[in-house]
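Only one protein chain is missing; all other protein chains are in place.
Note that the chains are named A and B in the order they appear, and that numbering of residues resets to 1 at the start of each chain.
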Amino acid sequence: MPEHMPPGTLLVLGALLIPVLRGHLRSAWLLALPLVSFAHLIGLGHGSYGEIQLFDYHLTLARIDKLSLVWGYIFHLAAFLCALYSLHVKDPIQHMAGLIYAGSAIAGAFAGDLITLFVCWELTAVSSVFLIWARHTDRSYKAGLRYLVIQVGSGVILLAGVLIHYGDTGSLAFVHLGDLSFTDNLGPTLIFIAFGIKCAFPFLHNWLQDAYPEATATGTVFLSAFTTKLSVYALARGFAGTDILIPIGAVMTAFPVFFAVIENDLRKVLAYSLNNQLGFMVVGVGVGTTMAINGAASHAFAHILYKALLFMSMGAILHRVGTTKASELGMLYRSMPWTTFFCIIGAMSISAFPLFSGFVTKSMTLTAAANEGWNLTWFVLLFASAGVLHHSGIKIPFYGFFGHHDSGLRCKEAPLNMLLAMGITAFLCVGIGVFPEPLYGILPYPVEFEPYTASHVVTQLQLLVFALLAFAFLARRHWETPELPCTNVDTDVVYRKLIPSLIRGFNGIAGPARDAFIAGGKRAAAQCVAYAHSHHGPAGVFGRTWLTSSAVLVIVALLSVYLLFAYRSGL
Amino acid sequence: MTDEQQQKDTQTPWIERGSSLNLLYRLLIVICLGLLVPDVLDMLHIGYHKHIHYGAEGWFAFYSIFGFIAYSLIVGAGFIWRRVVMRDEDYYA
Partner (left out) sequence: MELINQHLPILQIVVPLIAAPLCIILRRRQLVWVFAVVVTWACLAMAGGLMLQVLSQGPISYHLGGWEPPWGIEYRVDAVNAFILILVSLIGAVVLLYAPASIEAELPEARASLFYTAYLLCFTGLLGMTITGDAFNVFVFLEVSSLSTYALIAMGTDRRALAASFQYLIMGTIGATFFVIGIGLLYMMTGTLNMADMAIRLQPVLATRTVLAAFAFLTVGLSLKLALFPLHLWLPNAYAYAPSVVTSFIAATATKVSVYVFLRFFYGIFGREYAFDTLHLEYFLVPLGLLGVFVASTVAVFQSNLKRLLAYSSIAQVGYMVVGIGLVSVTGLTATLVHLFNHAVMKGALFLALGCIVMRLGTVELGELRGIGKRMPVTMAAFVFGGLSLIGVPLTVGFISKWYLVSAALERGWWPVAVLVLLGSLLAVAYIWKVVETAYFHEPEGKTADATEAPLTLLLPTWILIGATLYFGATATFTAGLARAGAEALMGGLAP
């Protein structure tokens, strides 16, 4: 039986036991589950598992190959690190939600058919929303609702696309789904849109920045790792080489930069940064060559680690100080030196400094794009890399732990489990940067990329260090954008302001009309009931007891009618 | 420096002192200049050779200038973008 369990189900099932475990037993269970699930995964070789027949549908519950294994490995690793990071949390719901979320993401990455993918897709949405709601504030409740609607909406569009695709082709296999066209190929087009929603495509992206900062300190770390990367995998599996992904991805790397610059909440800055990094991956998938896919996969791998590290450090601040608003923080490095250190490692990783994981992965995508002649895109990606340095490489550690003035906040260093998690992640970020071979070894295609060429190292350092110089230059002249408490409107203004006010306006006009209509309807209904009561009520002609003689009269009358009718018809 | 300032300087941690920040800045400039050396070498075609896809990459200090300008543009753009999208903190409340 265990051989036939798709990877990830162990996590989901094991999570159900969490409420009955307490204390150290629960902590041990939380850490053991990802490890056991990982061992289970390793035990399964490449191939398709769990081929079952459900009604008329042929399902393949698990499909293990090089592409899905990359995601399988990193998701397990992330699940372990997130579990370690959140060991101190007492609320069992958060633990359950996190592990079910991780498990369903893993199962989704290994799904061999579209229906299984759909189920895992929805399960990730439904489980992860609890991580947002776990913050127990009014804001997080509403953000969670918006998140849930959008995520489940993505699932519904996915299902519609799957069913149309099944109707057209009779196949549910999760393979490359081909060209996009609303008229000819509606099924895969809808599936593409569904993937795009969870991947934070432009104009469909704002749920990411709306919901992720509202989750708990530990919840956001979970959230950052799974949904978006699962959708990158889905795009890589289903739409690799689809050209439209390239401009989409390029736009995705560019626009978050500007929002991140002016954003006050540092975790929201990271959410924009997440969007920006997804753009790189989407471009990689869009280019579609072996190097590009390798780039996207390895970037996803590395990105989960360093983004988690950044969110972990911000989460530590939130946990100790209660806020991650840049306007309210300052000089926390004094209280949290280790966290600061780890954060800087994460910042250097995401900026792609040599010797860090970003350097050996992101550049693969850029090189692949250049190789295929996507020139404008390449320049945009280069520009975005400078942007990344700004908001994630500099802004996050600087305003998180240093700042221009002392905020007066003092606190304890992050708890031991958080430090351990951050430390391991930081170690991996550096480790991958220095020894990329193991990562290259698990990539779907053979790697013909040499990260550490003199040219590459030098040009990257030139880019980054001169950008750093620009930062110092501007900072010394106080020409930076000040950190102010504010809300920056993004596309969510449409469904958070515009549509509600339209509805209010409509209600204002339609309201009185509707009330009058309802009142009139009620009056009419009351009259009908009164009329019915007069005839059918206990005193009415139908409801009361008849005299026997009257009843007999009816019988005789009916008999006469029947006789007449029978004679007329029968003769 | 006044007595007060000097006292402040010795009491504040090293990294926050004005003097150390100046030092770091100067160090940064030195590193930047050092990073320009490979480009010089490339221009003179000795030792280091830039591996380029596009013509522009071959320009002297392309990446350095690109990085510096891109960063500055982003900061500048931030001011403009802020004027467009910034609202009160409880805009959505």
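The criterion applied here is as follows: contacts are C-beta pairs under 8 Å (C-beta built on N, C-alpha and C of every residue); 3 or more make two chains touch, one makes a residue touch a chain.
Being a predicted model, the structure only gives us computed values, none of them experimental.
Colleague: I'd like to know which visible chains would be in contact with the absent chain if the whole complex were considered.
Modeller: A
Colleague: Sort through A:452, A:479 or A:562 and give me the one touching the missing partner chain.
Modeller: For the chain that is not drawn, the touching residue is A:562.
Colleague: Touching the missing chain, which residues of subunit A?
Modeller: 532-533, 536-538, 540, 542-543, 545-546, 548, 551-552, 554-555, 558-559, 562-563, 565-567, 569-571
As a working rule, only the chains that are shown with their structure count from here on.
Colleague: Distance-wise, how many Å sit between the C-alpha centres of subunit A and subunit B, to the nearest whole number?
Modeller: 33
Colleague: Spell out the part of subunit B that touches subunit A in their complex, as residue ranges.
Modeller: So the residues of subunit B in touch with subunit A come to 13, 15-16, 24-25, 28-29, 31-32, 35-36, 38-39, 48-51, 53-54, 57, 61, 63-72, 74-75, 77-79, 81-82, 85-92.
Colleague: Give every residue of subunit A touching subunit B within the complex, in rising order.
Modeller: Those in contact with subunit B are residues 257-259, 261-262, 331, 333-334, 370-371, 375, 378, 382-383, 386-387, 389-390, 402, 453-456, 458-472, 474, 476, 479-481, 484-490, 496-497.
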